[in-house]
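One chain of protein is taken out of this complex; the other chains stay put.
So that you can tell them apart, the chains are marked A, B and C in the order they are listed, and the count of residues begins at 1 in each.
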Amino acid sequence: MAQQQQQQQKPPRTYNVGILGATGTVGQRFIQLLENHPFFNVTALGASPRSAGKPYAVAAARSWKQNTAIPQNVAAAIVQTCEPANFAGCDLVFSGLDSDVAGEIETAFMKADYAVFSNAKNHRMDPIVPLVVPLVNSSHLDVVHHQRKVHRLQSGFIVTNANCATTGLVVPLKALQDAFGPLSRVAVTTMQAISGAGYPGVPSLDILGNVVPYISGEEDKLETECAKILGSVRDDGTGFANPAELRVSASCYRVPVIDGHTESVMVEFANRPPPSIEQVEAALKAYVSDAQTIGVNSAPEQSIVVMTESDRPQPRLDIWVGRGNAVAVGRLRKCNVLDIKFSLLSHNTILGAAGSSIMNAEIAVAKNLIK
Amino acid sequence: MAQQQQQQQKPPRTYNVGILGATGTVGQRFIQLLENHPFFNVTALGASPRSAGKPYAVAAARSWKQNTAIPQNVAAAIVQTCEPANFAGCDLVFSGLDSDVAGEIETAFMKADYAVFSNAKNHRMDPIVPLVVPLVNSSHLDVVHHQRKVHRLQSGFIVTNANCATTGLVVPLKALQDAFGPLSRVAVTTMQAISGAGYPGVPSLDILGNVVPYISGEEDKLETECAKILGSVRDDGTGFANPAELRVSASCYRVPVIDGHTESVMVEFANRPPPSIEQVEAALKAYVSDAQTIGVNSAPEQSIVVMTESDRPQPRLDIWVGRGNAVAVGRLRKCNVLDIKFSLLSHNTILGAAGSSIMNAEIAVAKNLIK
Amino acid sequence: MAQQQQQQQKPPRTYNVGILGATGTVGQRFIQLLENHPFFNVTALGASPRSAGKPYAVAAARSWKQNTAIPQNVAAAIVQTCEPANFAGCDLVFSGLDSDVAGEIETAFMKADYAVFSNAKNHRMDPIVPLVVPLVNSSHLDVVHHQRKVHRLQSGFIVTNANCATTGLVVPLKALQDAFGPLSRVAVTTMQAISGAGYPGVPSLDILGNVVPYISGEEDKLETECAKILGSVRDDGTGFANPAELRVSASCYRVPVIDGHTESVMVEFANRPPPSIEQVEAALKAYVSDAQTIGVNSAPEQSIVVMTESDRPQPRLDIWVGRGNAVAVGRLRKCNVLDIKFSLLSHNTILGAAGSSIMNAEIAVAKNLIK
Partner (left out) sequence: MAQQQQQQQKPPRTYNVGILGATGTVGQRFIQLLENHPFFNVTALGASPRSAGKPYAVAAARSWKQNTAIPQNVAAAIVQTCEPANFAGCDLVFSGLDSDVAGEIETAFMKADYAVFSNAKNHRMDPIVPLVVPLVNSSHLDVVHHQRKVHRLQSGFIVTNANCATTGLVVPLKALQDAFGPLSRVAVTTMQAISGAGYPGVPSLDILGNVVPYISGEEDKLETECAKILGSVRDDGTGFANPAELRVSASCYRVPVIDGHTESVMVEFANRPPPSIEQVEAALKAYVSDAQTIGVNSAPEQSIVVMTESDRPQPRLDIWVGRGNAVAVGRLRKCNVLDIKFSLLSHNTILGAAGSSIMNAEIAVAKNLIK
């Protein structure tokens, strides 16, 4: 079942969507990925006051760094400032805002009763905000009912997706947790693409022919977000419970790759004896994510693509598995220090950013959370 | 003491040295590093029959990939085949041979009573061959006496240096073991430069803007060589004893960097409680290697350069610490999974290859092992 | 008219096609581009004896370097040696063979009465072989009638496409020649992508962070092929006449780019005064190629995409104009030495290789040259 292309049952209506931070790197991906979406129509674009009032093609002229052209309808649209009043008529908004402004703006939109799907870090660890990787924990979306209650809203809420490196990692971790019980220790070294830093982002003198052993704030995000995502919704629906035993250690590196985060992962299982490599491989291959089960439009056919060639996955060859919305896992083998180790790859600006937000919104539509 | 530039007391005589595999990538580094050596004179060059009979500048015309010119005296020297008879007059030979031929040729030279300092992997795990990283375990050189006895030789022996990624790793591990007792677990993810694969080596289509999660044989070398190097010489001088508890797990990646292997390292100490980060930092800074103590010519002033900037060490900026013969360590911090973690960098074709061989030979001179 | 997507009138039947050199870099592009072709079905795959007898997925396991998977029907097909007897049932063959074997094999297929569309250099300058860039000189295909007569064939012939750097260059040159009469002098400096050298191709140590001022044979190809392509068919249909005055000077460089050849071009017109920059820009924009007029399936909507941003075209952003089958031209301006100068970009393995061959075959179908 997981093998065949899902076609989300087209909902009875279409949805007008706004994009906050539309001229930024993530905003551009939203626009590109939504160009031919069957039921999300981009009708409002928000950016900084500097861009406001200009047609998008003018405002983004120097910053558009996709290798496809700006969609024609978006090119002519006039950019607005990121104020709720400018987004009347939108059924939901996607936020690709920078974290220095995302916190307040997203809160304002939520309080103005908009459904906000955010890629920013600001609200991720809020105890009543779902932090959702659509291939992992769509059940967390149910907490939006409680969130609305707290804020006394009809239709507004904030749902965030995870940090780009976290996103790729938690997909196989969830498959392992589902199959073999709790994980006790996870150690990961990431080799992250430059597109993760936005534009202008990383100066070329820092990364051409080089490796930088540091990405500000990234290790902490990986170590804390994993636990929330792999946790469960509390029985009363008011928040989330982390896995009891999980400890994560992350070391984050920047490498001269355009798109695609590679992660070297070691895992220890709480239950002894641990599963064999064959069992682990079978579990990863058998994994069917919520996004697949629900059958949303952008879900990959297979959430985890297990590669058995000795030297895969590689960013240049494998970031397009599942049209950028799946995770490639390879080099699965025993570990002398923890139980198993493997290498994974995910597309950091699709699954790791805009793609996850869009799937989260598609799931929310399927769950009737968009009013 | 470690802070000031050592000047090896010049030995009473000079030594004629031969280079096996002289046209290869490692052979080129031997030639470059020995250009102005105070007591090693390159007098014989060995390569494949295809190159033999030609002046070195002709034989290496297309393969010389250093950014300095071929030294003039070497340029005119006639390349020989790698047979002991062609190296008469040499007091010792350095081998930069490829592993497909290094085993037999090095054995032939050893049996012809030459002192062989090899960079090849073939003899590294031989129980009577010292596997020596000059900043770590020069005491292992003492086993050459036993090796000579076994092979009934006057002056011949084989000493190898370690794999390039192993070499950088064992230096801080030795400092930690000296200061805090045995290590129980070490996990390392390497990000290795393309020069480690020789020439033509890695095709550009495989590595430009890419990361390859595999280097053939490399993980096994790291996992086995570390234990031998960090072990001790048996009391009777007939071989080596590995540390009892050490388990090493390695994951090796190729990245688009010319020179300089970066390693993401996690360490667990056998003794509890483990040392604090401050204690670890102090121990790394205080470490004085054998090469420094003996004061050999090519020893770095400081074997481990501890960097406290948040984003260092980086290959582009830091491979030249200790003129390529030291190890840079940075990002020292606590680890949620093992005890501590850090990032290290070493120059893979200097300290990680030719530079270590040369320091090993300098130490052998100081120890009167060259006859 | 040129602005709208052409849809080649689907021919009354489908064609079985074979691919020679199917495991190589160009062969892979043929397979990838033909995956969903409306009337060309890949039914035979030829490669070296080493690959013959194996399923394609096995034979190409290590060399497949595309970022899409091997099409499923091709993956299972058994690779054959490149002998005409193995291609019975094919209506035409595409050749991505290396030039060291392409000459003889292609001749053998032609003499066995196959229509051969070759990407190799061997027959390009043959006086009765059309050298066709589908966006430029499809009329040259008419010489296949004469070629068949000479070789006494019913359906066989050889048609070649041009060198990858030549292909990008001649498209705007043809537009200028059509609009303003003969060109007298063209000077071009190319900055060529590594994929042009095949696999393993350029060693990474030669090109990472580097520029190589030489590509073997390339400058000569550019200087000679341009004249043949921009020439005309002789009135009696027996061959080609070069433009009388054209002199081309090429300087070819390799740069660390995966796909996309950039060319810095200067042009002098034979007629004085030369056209203004505005006239040149208008002529480039107005250019409609044969492939568009005939309306073949793979033709781009616009053959020359003129960019007016100051810093375009760039390989990373612009190689997909016309789905890889168009040429991007930018920085059009006056030249102090010749008349005008501009920068162009084309996808060297699509328009510059497999894409041109496929369009040539589509045109041949439209012209009823395939029997």
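As a working rule, a contact is a pair of C-beta atoms (placed from the backbone, for glycine too) under 8 Å apart; a residue touches a chain by one contact, two chains touch by 3 or more.
Computed from a predicted structure; not experimentally measured.
Contacts of the undrawn chain with the visible chains, over the full complex, involve A, B, C. Check C:His37, C:Arg185, C:Arg323 or C:Lys367 against the missing chain and you find that the one touching it is C:Arg185.
If you put the hidden chain back, the residue from B:Leu20, B:Ala77 or B:Leu208 that touches it is B:Leu208.
Within the whole complex, the absent chain has one touching residue among C:Gly46, C:Pro172, C:Pro315 or C:Gly355, and that is C:Pro315.
Within the full complex, the residue among A:Ala57, A:Ile78 or A:Leu208 touching the omitted chain is A:Leu208.
Interface residues of subunit C facing the missing partner chain: 185-187, 189, 191, 206, 208-214, 216, 223, 247-249, 251, 253, 255-258, 262, 264, 266, 310-317, 330-331, 335-338, 341, 343. Although one chain is not shown, part of subunit B still touches it, namely residues 61, 65-68, 208-209, 258, 309, 316-320.
The missing chain lies against subunit A, touching residues 65, 194-195, 199-209, 256, 258.
Here, only the chains that are shown with their structure count from here on.
Two chains share more touching C-beta pairs than any other pair, namely A-B.
Distance from the subunit A centre to the subunit C centre is 40 Å, each centre being the mean of its Cα atoms.
Of all residues in subunit A, those touching 2 or more other chains are 208-209, 258, 316-317, listed in ascending order.
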